[in-house]
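Here the complex is missing one protein chain, while the rest keep their positions.
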Amino acid sequence: MIDVTLESVSKRFARGGDAAAVDQVDISIAAGEFFTLLGPSGCGKTTTLRMVAGFYFPTSGRIRFGAEDVTHRPPNKRDTGMVFQNYALFPHMTVAQNVAYGLKIRKVGRAESKRRVEEALGQVHLAGYGHRRIDELSGGQQQRVALARALVIRPRTLLLDEPLSNLDAKLREETRLEIRRIQREAGTTSIYVTHDQAEAMAMSDRIAVMQAGRVQQIGAPQEIYHRPATSFVARFIGRSNVLSLPVVAAAEETVTVRLPGGAEVAAPAPAGHGLREGGTALVSVRPEHIGLTSATDPDALPGQVTDVEFTGMATNLVVDVAGEPVQVAAIDVPAGVAVGDQVGLRLVRDRMWVVRP
Amino acid sequence: MIDVTLESVSKRFARGGDAAAVDQVDISIAAGEFFTLLGPSGCGKTTTLRMVAGFYFPTSGRIRFGAEDVTHRPPNKRDTGMVFQNYALFPHMTVAQNVAYGLKIRKVGRAESKRRVEEALGQVHLAGYGHRRIDELSGGQQQRVALARALVIRPRTLLLDEPLSNLDAKLREETRLEIRRIQREAGTTSIYVTHDQAEAMAMSDRIAVMQAGRVQQIGAPQEIYHRPATSFVARFIGRSNVLSLPVVAAAEETVTVRLPGGAEVAAPAPAGHGLREGGTALVSVRPEHIGLTSATDPDALPGQVTDVEFTGMATNLVVDVAGEPVQVAAIDVPAGVAVGDQVGLRLVRDRMWVVRP
Amino acid sequence: MTTIPATPGPATTAPATTDPTPPAPRRRLADRFAGGTGSRWFPYVLVFPLALVLFGYVVQPMFATFAESVGVDGWENYGTFLTGDGVARSALVTSLVISAASVVLCGIVGVAMAFLLKRFSFPGRRLIEAIILVPAALPPLIGAISFQLLYSETGILPRGLQHLFGTAEPVLPFSGIAGVLVVHTFTMYPFFYLSASAALGGMDPSVEEAAYNLGAGRIRVWRTVLLPMLTPALVSASLLVFMTSLASYTAPLLFGVDQTMTMQIYINRTNGDLPMASTYASVLGVVSILFLLGMRWYEGRRSYRSQSKGVAAHRREVTNPLGRWLALVASLLATAVLLAPVATIALVAFSQDGSWTTEVVPAAYTTKNFVTIFSDPDAFEPILNSLQMSLIATVGCVVFGVLVAYAVRRLNFRGRGLLDVAVMLAWALPGTVVAINLISAFSTGNAFSLGQVLIGTFWIMPLAYFVRFLPLVFRSSSATLAQIDPSLEEAARNLGASWWRAFGTVTLRLMLPGVLAGALLAFVHGVGEFVASVLIYTSETAPISVEINNRMYSFEIGTAAAYGMLQVILIFVVMVVSGRLESGRRSTREAAQWTA
Partner (left out) sequence: GGGDDAGGSASAEKLTIYTARDKKVATYVVDQFTAKYPEYKGKVEILNLGAQEILERVRAEKANPQADVWWGGTQQGLAAAATEDLLAPIQPAFAAKMDPKYKDPEGRWFGEILLPEVIMYNNKALTPEQAPKDWDDLIKPEWKDKIIIRDVAASGTMRSIYASMIQRLSPDGSNPEPGYEWLRKLDANTGSYTANPTDLYLKMSRQQGVVSAWNLQDILLQANQANMPFGYVMPASGAPVLIDGLAAVKGGNTTGAQKFLEFLFDDKLRADLAKDYFQIPAVDIAEKPEWLAQLQLKPMDVDWDVVGKHETEWINHWNSQIKNKG
């Protein structure tokens, strides 16, 4: 059952320049779904969320909850719980009062309200902070109060605008699980905005990738990751090398391209890719789908290491292949690989994917 | 040469409860060093930074810049450029005016100032936004203005309080490199607060891990990652399994422990670990240093999969080993591994590490 | 689960767009109004009654005044303002100069006081906070006289200094325009003080820190960050001071500056030249409107609300003991200066008639004046009347002023600017004009008075106070509202609060310092109101100011001063009580944090 629908919704700001902040967005979200908006800073995520919450009216288009048109319904009649990107905590109330605000409006009894507030504060690891003033909290603690305030009212729709951006990885993970649990239990439809792609991947039922106000692709995390629709999505989700390669042969669902070394590979491609022999295909390969071998390996692309970065779990390298930088993420790097070394790269063939520009 | 020194600095808030927000912190940062404060939300990172910037006076302890005691020097005499966790942009100025503010105070000429402002806005990918009002920017754009404002004045010390938390991965990475470049070029001593551990690992010369106001460990990223001092650090940096294992034998730099399956392993340990045969050692093993094999492998710890999470590059599993959940990060998971399956785990022995509680 | 095609190409344009105006589902009328700010009607519903009142009592009479000014001689009267030689032009110029100078002086004194009292904690701070409004509470006539007794050629200070230094002439006497400015500064700086201190409290402190961090010194931070961030408050106060000075009557009168607009209005009325008087009044109105529009433009160029994430604490800590001592000394000085006029009035109230002529201070003392008041059974009535009527008016001002401030700042509707102008016009017009308009409106029942004859009843007085003092509450509420991040209200709405509820529990609560400041001003001015009162009061509703005036004219200065004392004490009590109300706890703590 479709719960939230955006029908070619656009939003222009009076002083926002020529471009629309949100441009002809079409999204339908199923009841109980955990839906994520992903996209670069300034692409229109917050604006979209605020239209769903009712703080902006779309310049054009409609928004529906179920079958009802709510485009112009006042925010307090929408039963959405929003975590604002800037928290929007009530400075004149204590932490507990902030969290209890929505309950008070819902006329929840005192005892029940107290219990739920405490529970919510516990969920965000702020038990015992109830009596504090908001300005006596750290940034991350404030963010958690904002989260608790939205969760505690158990709204029909949760709108979460980067609710975990100021939390450490550990806490973020725990809180993320907590949100998911609460959301699943109550079957709350959720729209989530995050910059953390791993988070988006881990939590979401579906993801919409936006760029400059437009939706680029909507799909399940695996789909978006492994079969990005456009080179923007490929590059934006995780990291990817998008190689421009000459097409040698094109079939329904594979496109054979020639690699710089001369080898030819058949890369999987989406149906209706529209590529012809002689054209140029954009092929996306993820850094972790590139293996590192010796420079003398005949099957490998030869290249020179231009950067090495240690990130904990893996080591990221940038390898210059015929003038193009190729990113490689290797789990176990042969000790001693350093900038300037000659190496060979092996692409995992069935993990390649042809994308639109 | 030591540039910034905190000498057993403590800070208590009047209404902050019993615990000090910052507790006996000793840190020396070399000139030109990129130093990162890492720790859970509310551990005192911002408070520490604010004492260095001069917005709080330590309840006890001293702060030195070089040899000079600056504990009570007013903030405007410290030449620090701070990116505030909450941005603290001047709402009554345009983007360009915000960025130019510090230059104006430094009496930089008009033309020069304009050039530098444009350069700085370009560095944070906001070229063309100079005339905008702050309230016409998205959250991430505001954060970038805050960053540009601090970078453009080329201060003696950069204090960056989660300057990238609201940026998408892509932009974060680019900006991170930009910050590093600028910082290296000018030799600016920098103190960086982040929640993104990969970022901390990638950028920092040294990292201090804090917990509840206290410094747990200071060291280079690799050191912190591979040889965490305490179980808190082990668990907090990346993810780690800290196993409580009986000590079979203890040498100077190795401690031999018995695994649940019965096998004995010699785990590397820090000098002066103080463990004895018959005691219990805490051994940290990273999820990515655990291999997944079949349940019948005799060398492996047997366990049952209780959770599977796909994160893009790797797959995270939680495996129940004799009642204890062990986290595993596998790059290539045999297809079809699902919750409830029996699997075997192989620990990479020389990547184990004995930690303090 | 449907997957929407990801391609935003023309091929996938949703069919819905072919029907740009889908049949709007019929919403119930109640829904529309319940829609709060979301409803297109909401702003109009909110402001309509007020617009009606303002139109009836301020705008329309203003037009009538204007019509009168051109009725007989056409535009000729206005010509005199343009030709150089007439009184008209020099009166206009003098008035403008006095007003501009008053704004500057009051701004300096008021903002400095706000800074001192809100940013430092030192012994006696609470006391000064309580007496800070006393100068504004001085009854106009007595107040001006006390300034004369203090600072004029024959005043205590110049004569005292003369005795002290043994000079032939009194030292440092104030007269003419300088005297007017002294009086204006004294009596009007509270406009700045109140709004600036409300705004200082509501400001995002991290913005200030950012400026320090970028290397700005204290003065620079004030100039480039704090003052600009206080703009809404300063604009509000400037408007009030400017218009008050423009309409100020007693001070120029007492210091003999008769080439001012108000003096000319009075003179022309006395002359019986009503068209000319109306011309002056119209010019006064036009100048005020122009100033208002200029200020609106100036303020509207920027945004003043915090864009910070989350809530930042007032965290700057000052340990400099020198600053503390300086603050203490400055505050002692301020107390002395603030209380001097009151002390003078006390001196008059306790001195025997005729015992104070060429002496520096009176030679003989008596309590007779107070005995007179307290022994007269009717003597308390004016005090009670004033209290009651200003209270009612203040409540009305708060209710309407806050709502209109909200409408003008936050809602988008046609005529927003007009409403702003209409409200302020009531402040710009001389009280006499407002009162006469009210009399004409209410001496017979008409549409604007809902068919009621209010003249001769009790209610005309609170109504007049309401119309006159609404701008005070409106302005200062509006200034604090400019600082408040609308997303707080949005958060409340999002949590299910209706507009009213969100307004009451969040927006209004955060506006409170400004609203209280405005309410205090309205109340204080209500208690002291004279020019309009004298035209509409009845024997049962005689306010304290009329009583004082009567005593003054029968030269019972002592008794008048005694009344004045009572009035000042009354205001003082109100200040103390409201200081407690305005979460004195919080402000003290804030200031304390500054000095930690």
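Points worth noting:
Labels for the chains are A, B and C, by order of writing; each one numbers its residues from 1.
Rule of thumb we're sticking to: a contact is a pair of C-beta atoms (placed from the backbone, for glycine too) under 8 Å apart; a residue touches a chain by one contact, two chains touch by 3 or more.
Small disclaimer: the values here were computed from a predicted structure and weren't measured.
Across the entire complex, contacts from the unshown chain go to C.
For the chain missing from the display, the contacting residue among C:261, C:436 or C:571 is C:436, taking the whole complex into account. Considering C:154, C:303 or C:388, the position touching the chain not shown turns out to be C:154 (whole complex). Residue positions on chain C in contact with the hidden chain: 86-87, 141, 144-145, 148-149, 152-154, 175, 250, 253-256, 258, 263, 266-267, 269-273, 352-358, 432, 435-436, 439-440, 443-444, 453, 455-457, 534-535, 537-540, 542, 546, 550-557, in rising order.
Definition applied: only the chains that are shown with their structure count from here on.
Here the CA centre of chain B is 53 Å from the CA centre of chain C.
Shared interface positions of chain B, defined as residues touching 2 or more other chains, are 85-86, 133, 139. For chain C, the set of residues touching two or more other chains reads 307-310, 312. Those residues of chain B lying in contact with chain A across their complex are 13, 15-16, 38-42, 46-47, 85-86, 132-133, 136-141, 143-144, 161-162, 165-172, 195-198, 201-202, 221-222, 225, 235-238, 286, 288, 309-314, 329, 331. Within the complex formed with chain C, the chain A residues making contact are 2, 7-8, 23-24, 26-28, 30, 33, 53-55, 60-62, 69, 72-76, 78-82, 84-92, 101-102, 105-106, 133-136, 139, 142-143, 149-150, 153, 206, 214-219, 229. Chain contact summary for the complex, chain C toward chain A: residues 1-8, 12-14, 16-17, 20, 22, 25, 34-39, 307-314, 485, 487-488, 490-499, 501-502, 505-506, 509-510.
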